[in-house]
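Omission of a single protein chain aside, the complex is shown with its protein chains in their original locations.
A, B and C are the chain letters, set down in written order, and residue numbers restart from 1 in every chain.
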Amino acid sequence: MEKYRVEARVLSNECIAKDVYQMTLECVDAALSAKCGQFVNLYMKNESLLLPRPISICWIDGAKLTLVYGMVGKGTEELSTYGFGDLLQMSMPRGNGYDLEVVKEGQSALVIGGGIGVPPLLELTYALTQKGIKVTAVIGFQEEPFLMKPLIKAGADLYVATDSGTSGFHGNVVDLMEQEKLTADAYFACGPKPMLNALTNFVLQQKKDIQISMEERMGCGYGACVGCVCTIRDKESGLEVRKKVCKDGPVFWGSEVVWDAK
Amino acid sequence: MEKYRVEARVLSNECIAKDVYQMTLECVDAALSAKCGQFVNLYMKNESLLLPRPISICWIDGAKLTLVYGMVGKGTEELSTYGFGDLLQMSMPRGNGYDLEVVKEGQSALVIGGGIGVPPLLELTYALTQKGIKVTAVIGFQEEPFLMKPLIKAGADLYVATDSGTSGFHGNVVDLMEQEKLTADAYFACGPKPMLNALTNFVLQQKKDIQISMEERMGCGYGACVGCVCTIRDKESGLEVRKKVCKDGPVFWGSEVVWDAK
Amino acid sequence: MQNNNNPSNKEIENEDLDLRVKIAGVEWKNPITTASGTFSAKESSAFYDLGKLGAVTTKGVSDVPWSGNPTPRIAETYGGMLNAVGLQNPGVEAFISEEIPYIKKYDTKLIANVAGHTLEEYCRTVEKLNDTDVDMMEINISCPNVKEGGIGFGTDAKMAAEVTKAVKSLTKKPIIIKLTPNVTSISEIAKAVEAEGADAVSLINTLLGMRIDVRRGRTVLANKTGGLSGPSVKPVAVRMVYEVRKAVRIPIIGLGGIMTGEDAAEFLMAGANAVAIGTAALINPTAPIDILEGLKTYMKEMGFQNIQQIQNAFCD
Partner (left out) sequence: MQNNNNPSNKEIENEDLDLRVKIAGVEWKNPITTASGTFSAKESSAFYDLGKLGAVTTKGVSDVPWSGNPTPRIAETYGGMLNAVGLQNPGVEAFISEEIPYIKKYDTKLIANVAGHTLEEYCRTVEKLNDTDVDMMEINISCPNVKEGGIGFGTDAKMAAEVTKAVKSLTKKPIIIKLTPNVTSISEIAKAVEAEGADAVSLINTLLGMRIDVRRGRTVLANKTGGLSGPSVKPVAVRMVYEVRKAVRIPIIGLGGIMTGEDAAEFLMAGANAVAIGTAALINPTAPIDILEGLKTYMKEMGFQNIQQIQNAFCD
């Protein structure tokens, strides 16, 4: 039988930007099985918050997992109060990660992230560079960037955009890519839906495809409730089907996603 | 305006008997206004537990309050996890305490407690002995006694009964009082309803009255919801009225309580 | 959506906020009142100035004193509570001589909540309140805790209409009918009472619930069943306000699980004209004014200057 819930011990939990926290957890089972692009479901101690919070895996290091999350509501507010030694309930890593088989040694990859979609790019960058792939990371924020140094350390060539123009390029990641004429053999992204949509259109125009990590409100996070669907057009049959983000995703091919599905 | 909620800091919280904990809190405002026989409402961090937990004040020491509670459900289970430095939300001391004006220096008092009704007797004993009153404490438990030493330290002559007979007198407090022919000028008690009922009958037979602290399920704990009533026969009019345990009590005269009220 | 109602983009100050609402011709200084049964003028006024609220709604009062149900009357549930107080109250005479003058010292509107077992009992109480300083009356046809009373009127559109008609014929004071959620179609009941002249409706009263102590093999409440309230019921209450808003034109006082200023805004968006704070005030006596402050903060952050703007900002 597969294991679902595990206990994790907080090793550190610090604020790395306004309302953004980086938490490192010790949990051998989860860390050993984790892949880049997967997520974990975190359970709240305040049981009035019934549902687990899905958070992407940002970094895997032996028995340790690092998560980076934005404080946006009661659940992530609770998370922000945890400190060294606290125990928390978590699911094993869930979903399919990014498919790294699409690129080979010597090829290049563009990894693109927006806001709180940036964290999963870190492990992704590391995994790609480990394979001998040249990684360029393009990350966009409203105002305050984060994870820049770790991305560079993981081996990425880094481009930063902010909506406010306070750091890096003044504008969004697609504009930045256009201006800098950034291209690669493979594309990977994570971020808000509108960004992923624009990005997919941009990449498809270049006759390439892109792996994007989708976000959706979840009930169970393991495929039982059919709450988290995303409409996908089957390449062969052309039929639209609703697939589960938690189980069939969260990573899908941009070309498959039906953006205007009702 | 009166203050209602205050923050308290946990100084210690330790197990003193099976499933019984003693917690000392630092909270100047609450401690300075507290009187023996009052209680505080404790708020849970797990917000699925909506209502505050009423716990009697066991000991007052400057800016510190000590509570002793039994772990009987989810709320007290949460309390048992607190440790040094934890902050908790609490109400200011509530209810009317015991009336100590009924005894004078040189007189004697019997304070009688059962199980988790023993804790409030500690501050009561101290307050009485401070007034120069001779205190005899009679405490009963199912199996494992607690707070014996503190009661002796506070100046009480101590008698202990257990249902199991494992310590002290084998039987209940009323039997013990009967056997030892314990009497006094004033009587005070706290414990389960059947004990208080038997005790009241016993004391009334001796043409004395007794101050008893009643327990009832509470909604608000401050007199707004009329949830926690106890039926009281008005001495003058003879009429039965339902009084609020949280506001008009928790201490009532045994002679006033209508035990078989519907 | 932020600041879309504040084109100048100037920071909104407290004095720019206009929280007034008019409920059935009565102007409240803000849309917050207390929920009947969770407020006691004497106890609550120890902790805050009642004059800060738009209105206060008192505990259900009946023509003669009622002693209520046996204890236990309260049970906690997951994210909520059950109560079976059973409308214990000292009767309308005591209410008139003690409660009304006490509250009238404060600059707020007074809503008297009226309970009854029979049509005649409702009518007697309303008549007695007619010549008092009460500003509005709320007729509780929805208490699940009293046998043969209250809820029977609330679950049947015809009976609800009948009570409304009878009461309206006895008084010129604005009449609010308090509706129960324990029905198949709350909007049908709302329409029926509107048709008979109800000046406003308030909803929801409590959901009928029960809890069994499985270690003792008996219900926790002596009355067996009780009324469920608190944040756990809020989604049902919001949905019902939304449904009733589509069905009637009279003002709606929304309640059920409001714990924060944003919860209050949620009811306003769903279609309420004012809101009442119940269980939250049991947990914290100052909840009504804390929620009022929370609502103001929310308005400032969102750029709303009055209550209407909150309501309009809901894209249905």
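Heads up, the rule we're going with is that a contact is a pair of C-beta atoms (placed from the backbone, for glycine too) under 8 Å apart; a residue touches a chain by one contact, two chains touch by 3 or more.
Computed from a predicted structure; not experimentally measured.
Peer 1: Out of A:E47, A:D157 or A:D175, which residue would touch the omitted chain in the full complex?
Peer 2: Checking the options A:E47, A:D157 or A:D175, the one contacting the hidden chain is A:E47.
Peer 1: If the missing chain were put back, which residues of subunit C would it touch?
Peer 2: Contact residues on subunit C toward the absent chain are 1-2, 77-80, 82, 155, 182-184, 207-212, 214-218, 224-225, 228, 230-236, 238-239, 242, 257, 259, 262, 265-266, 269-270, 298, 302, 313-316.
Peer 1: If you put the missing chain back, which residues of subunit A would it touch?
Peer 2: Touch set of subunit A with respect to the missing chain: 1-5, 43, 47-52, 216-220, 222-230, 242, 247, 261-262.
One rule holds in what follows: only the chains that are shown with their structure count from here on.
Peer 1: So which chain ends up in the middle if you average the CA atoms?
Peer 2: Here the chain at the core of the arrangement is C.
Peer 1: State the chain with the largest centre-to-centre distance from subunit C, centres being mean CA positions.
Peer 2: Centroid comparison gives A as the farthest chain from subunit C.
Peer 1: Count the C-beta pairs in contact for every pair of chains, then give the pair with the highest total.
Peer 2: After counting contacts between each pair of chains, the winner is B-C.
Peer 1: Once you find the CA centre of subunit A and the CA centre of subunit C, what distance in Å lies between them?
Peer 2: 45
Peer 1: State, to the nearest whole Å, the distance from the C-alpha centre of subunit A to the C-alpha centre of subunit B.
Peer 2: 55
Peer 1: Rounded to a whole Å, what is the gap between the Cα centroids of subunit B and subunit C?
Peer 2: About 36 Å separates the centre of subunit B from that of subunit C.
Peer 1: Give the residues of subunit A touching no fewer than two other chains, as numbers and ranges.
Peer 2: In subunit A, residues 47-48 touch at least two other chains, as defined above.
Peer 1: Where in subunit C do residues touch two or more of the other chains?
Peer 2: Residues 78-79, 231 of subunit C each touch two or more of the other chains.
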